[in-house]
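Of the protein chains in this complex, all but one are displayed in their positions.
Lettered A, B, C and D in written order, each chain numbered from 1.
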Amino acid sequence: MNDRIREILSWYNSENPGIRTNLARMLNHGRLASTGKMVILPVDQGFEHGPARSFAPNPAGYDPRYHFQLAIEAGCNAYAAPLGSLQAGAADFAGDIPLILKCNNHDVLNDEKDPISALTAGVEDALRLGCVAVGFTIYPGSAERTEMYEQLRELTLEAKSVGLATVVWSYPRGSSLSKEGETAIDVVAYAAQIAAQLGADIIKVKLPASKVELPEAQKVYQKYEIPISTLTERVRHVVQSTFNGRRIVIFSGGATAADEQVFNEARAIRDGGGFGSIIGRNSFQRSQEDALKFLGTIMGIYEGSTK
Amino acid sequence: MNDRIREILSWYNSENPGIRTNLARMLNHGRLASTGKMVILPVDQGFEHGPARSFAPNPAGYDPRYHFQLAIEAGCNAYAAPLGSLQAGAADFAGDIPLILKCNNHDVLNDEKDPISALTAGVEDALRLGCVAVGFTIYPGSAERTEMYEQLRELTLEAKSVGLATVVWSYPRGSSLSKEGETAIDVVAYAAQIAAQLGADIIKVKLPASKVELPEAQKVYQKYEIPISTLTERVRHVVQSTFNGRRIVIFSGGATAADEQVFNEARAIRDGGGFGSIIGRNSFQRSQEDALKFLGTIMGIYEGSTK
Amino acid sequence: MNDRIREILSWYNSENPGIRTNLARMLNHGRLASTGKMVILPVDQGFEHGPARSFAPNPAGYDPRYHFQLAIEAGCNAYAAPLGSLQAGAADFAGDIPLILKCNNHDVLNDEKDPISALTAGVEDALRLGCVAVGFTIYPGSAERTEMYEQLRELTLEAKSVGLATVVWSYPRGSSLSKEGETAIDVVAYAAQIAAQLGADIIKVKLPASKVELPEAQKVYQKYEIPISTLTERVRHVVQSTFNGRRIVIFSGGATAADEQVFNEARAIRDGGGFGSIIGRNSFQRSQEDALKFLGTIMGIYEGSTK
Amino acid sequence: MNDRIREILSWYNSENPGIRTNLARMLNHGRLASTGKMVILPVDQGFEHGPARSFAPNPAGYDPRYHFQLAIEAGCNAYAAPLGSLQAGAADFAGDIPLILKCNNHDVLNDEKDPISALTAGVEDALRLGCVAVGFTIYPGSAERTEMYEQLRELTLEAKSVGLATVVWSYPRGSSLSKEGETAIDVVAYAAQIAAQLGADIIKVKLPASKVELPEAQKVYQKYEIPISTLTERVRHVVQSTFNGRRIVIFSGGATAADEQVFNEARAIRDGGGFGSIIGRNSFQRSQEDALKFLGTIMGIYEGSTK
Partner (left out) sequence: MNDRIREILSWYNSENPGIRTNLARMLNHGRLASTGKMVILPVDQGFEHGPARSFAPNPAGYDPRYHFQLAIEAGCNAYAAPLGSLQAGAADFAGDIPLILKCNNHDVLNDEKDPISALTAGVEDALRLGCVAVGFTIYPGSAERTEMYEQLRELTLEAKSVGLATVVWSYPRGSSLSKEGETAIDVVAYAAQIAAQLGADIIKVKLPASKVELPEAQKVYQKYEIPISTLTERVRHVVQSTFNGRRIVIFSGGATAADEQVFNEARAIRDGGGFGSIIGRNSFQRSQEDALKFLGTIMGIYEGSTK
């Protein structure tokens, strides 16, 4: 194991060797192995948005095994999915790629203003399926956030005790936030901090926009002239807000975007000190051939990282 | 151990030796060791107010280890923080300073009128991390207070059984209180009493103002001419309201204030028989050099205490 | 043990010997030992009304140990208080007086129309502190009463299994009752019946007024000419309503009143077949010397009881 | 409570107030209340030796209630018996005398060389029956002692958690000890020490003889000229061996003996600083009238104690 991976693992030295082992399994897997960067394939859109919205663009994706194969062939560090999807491939692909079991999920059949995801899996499932981590989504800003934080606290406590890593999707949403506020730089940085405080080992947030949502925060960003005008600067601020870079924080681009935009975002993540990308729809909603090329380009960007 | 510390511990003689040992560990640590006074560094603002509002004034504070170092070098009696922050330093600083695990936390991304904090950690975490105490915030005055008191009761019962001390932040808030009412002398004294009745070993309240909020209380303060015109008198009344001084009650100043004001407040706490200060933003939001000097001055004020 | 105490205990012969032992401990303690009458000192006003309203009239009461001493020196049958107060004296006064742990409490910092008290202690605490009973307040008439009855049912079930007696404060309150209705004779009698039905061993109600609150009840009181014009008659009716006198029911006078009025009330309780008084504010809000004389007079009234 | 009882309770200040309360209940009950001395009536011979050997001398003793009455009328500090006997009277005599539930028992239908008693009751029974303590017999010297010590450790842990005191009968027996060795002074002192180390609150041993059993011990008794020639000296040595007098240790005389001998033994226990007697067969195997006179004489001897 090289020094960079050892350095990253040293940030987790209050955790047991099991957690560090599982973090190492992800960091040392795939094309980006030992770079300290990660590209993770997540596929929970079937649950979150419905099957046709998710898989009609590339019907191969209706088969859960497709996504295992895609992640493996692309050389992703890990593959993340809900219980059903993982169960549909865990046996066939046992040992081929680190798995993250997404333990809560939300559908849009009743899209409330203050959402909360349902607990759909847990630590026993993750162990049974050979996963390296559990995943969990929180919606800071939702009136239901207290319930979610407490569910995450229970999940994390149990996961830590059996040496599983915890990956938290921290997505601000809820009646008290404007739509733009969900990706405002202050809100995204806050969401990353909350996930870190709740004990997350790996944190996933959306790429932040330059807007500042909260008036009290705005005063501070202005007074201290925190640089947030470029995406690279904003990534750097989020990394700083995540224990000054001592927790792995990765970024998602959200909905489908033009390839070049995604590549530029990856460059900004890389240059801002981010640890990588979690890319779902942009990769599995195109043909496998295109997806492999697309993901390859992104990984190439991260390989060029000086750190 | 000197007589003053033995006297303080004697107030807790219904508790097991484990709790008394952990109280002694705090009382006998740092520059104020064996004086019976305490200065505690709490850093939960990253969760409570967001990272930029908390750490932009002194960006070294984005790194959780900075606060361990600050508390250690300043000679604080203890350092208090949420799960994530403690986990980020507990291994590196094992044995260097008594730790208090803040077990519930609240963010301002959805700032409700009747707040309740989320349970974010517990007794297992505190033991695993080598803490001397668990910390918990209640908001007397909130419509959710019953839930909070019951959560605290569960936490305290479990903590007591394993010999951990309990530190309660008792901060009146909620729809039934005016903004000024939150620091009204009658309300603060009431909040301290409630925490003591709930079994807290150490109680933290805000410094009270001379306002009396509740009409029924106002009659009593006037009839019995309870002296509350000076801060020293108000501290004395809060100490009296906390089992006549037989529970450790410490005070926070709240938001950033001029140094001389904080020093005068410390003098009032000392002269009123308070047990010390819990100082967060005023210390970690300045450079380490300034912070050490600032905390040193405050500790010097408490050292000058005749009792 | 004399015949009267044996007779009282015989009413509880479906309960285990532990409960009867703890009832006997109260009935055989203090100046009224073996008379079948009880005077209990309760001090939960610090939590219920705040410290200054409770203790400013006699500042010695800020110290929880004062009330232990008062109850012991006055020769009360038992002392009742919340967790914090009991913990502050249980070790120093171990074995000196039967203790009742008040397991739920309510503050007035957010005084809702339909109150519910918070669970603040439980059976483990009561055993650890050497108590003879747990105490619990219900507010019949509150929209939250179902929750309270169910909490009481859980508490009682657990207490009975370990031989602790259960003392229920049954105080009608809530949005459906008028202020006068809270002490209306039909409502008080009803509240006593509910407590008895919930399995209470000792029931505490307020002294009833002659008003009848509920229209349906009013018809019956008139039709059967139930005598409720004097306090003695109303006490007798409450005693009758509490399993025809086969449960111990004691009365509180509420807020401070003229001494002679309290003495007359005690005479009415005695003459109506009540089992005694629970007297808080009227005793601890005066000097200890006065309180001892005052409680002595009340006990003298009960000693004069022919039964 | 007088100073001597407070002094005794202070030795137990690592225990919770519940245990101290139950110790106080015994120390403050009966004719020897508040002297710091105890006379306890134990009746487990029905189980240990069979009914006829136990009760034929005074057939009234076949009725378990007889022994409650005897202990109550004689003014004993407590009555100790197995589950069946206590259940047969606990309801009738609830609150009349502190009860000790003997939680293990041994019969002589198969009298092995290395005996172990059977667990016949536990903490739930003790609470249900209103007991102040659990009792347990260990046989140091038995090859089965490890099992017994571990059973006692479990019982003690549970008893302590609910505030019950623990009374240990420490009776050396087993294949490695000569018959005389069972009451040898070194062996009895050792047995008392073992019980104290196992966490016993009250320890019962047999009156020691002047014989020294163990060769290694003999060297020490001779070298340091430990005075053991008189019974008073031997009692003093046992008291010293029980945490230098900081645990209550009481003595049994064993089989029926001439009255004057028993009285002289009581004088020796008193003069040697012992805390009292536990007297079974010598009291219940004679008529009640004689027994009351006999126990009265013994209590008179202890009342004459200067300490």
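Just so it is clear, a contact is a pair of C-beta atoms (placed from the backbone, for glycine too) under 8 Å apart; a residue touches a chain by one contact, two chains touch by 3 or more.
On a predicted model such as this, the values are computed, not experimentally measured, just so you know.
Visitor: Since one chain is left out of the picture, which of the remaining chains does it touch in the full complex?
Guide: A, B, D
Visitor: One chain isn't shown here. Among B:Asn13, B:Gln218, B:Asn264 or B:Thr297, which residue touches it?
Guide: B:Asn13
Visitor: Consider the whole complex, including the chain that is not shown, and state which of D:Pro57, D:Gly199, D:Gly273 or D:Gly296 touches that chain.
Guide: D:Gly199
Visitor: Using the document's definition of touch, tell me which of D:Asn13, D:Ser210, D:Gln261 or D:Ser287 contacts the absent chain.
Guide: Counting the whole complex, the residue in contact with the absent chain is D:Asn13.
Visitor: Which subunit A residues touch the hidden chain?
Guide: Residues of subunit A in touch with the missing chain: 13-14, 16-17.
Visitor: Over the whole complex, note the residues of subunit B touching the chain we left out.
Guide: Spelled out for subunit B, the touching residues are 1, 5, 9, 13, 16-25, 27-28, 90-91, 94-96, 124, 127-131, 161-163.
Visitor: Spell out the interface residues on subunit D facing the chain that's missing from view.
Guide: Where subunit D meets the chain not shown: residues 11, 13-15, 114, 140-143, 145-147, 149-150, 153, 157, 172, 174-177, 186-187, 189-194, 196-200, 214, 216-217, 220-221, 223-224, 226, 237, 240-241, 243-244, 246-247.
FYI, only the chains that are shown with their structure count from here on.
Visitor: Looking at subunit C with subunit D, do both copies bring the same residues to the contact (over half shared) or different ones?
Guide: Same: most residue numbers at the subunit C-subunit D interface appear in both copies.
Visitor: Degrees of rotation, nearest 5, to put the Cα trace of subunit A on subunit D?
Guide: It is a rotation of 180 degrees, to the nearest 5.
Visitor: What is the distance in Å between the mean C-alpha positions of subunit B and subunit D?
Guide: For subunit B versus subunit D, the centre distance works out to 49 Å.
Visitor: Which whole number of Å gives the spacing of the CA centres of subunit A and subunit C?
Guide: Roughly 58 Å separates the two chain centres.
Visitor: Measure off the straight-line distance from the CA centroid of subunit C to the CA centroid of subunit D, and report it in whole Å.
Guide: 40
Visitor: Enumerate the residues of subunit D that touch no fewer than two other chains.
Guide: Expected reply: 13, 16-17.
Visitor: What kind of graph do the touching chains make: line, ring, star, complete, other?
Guide: Other.
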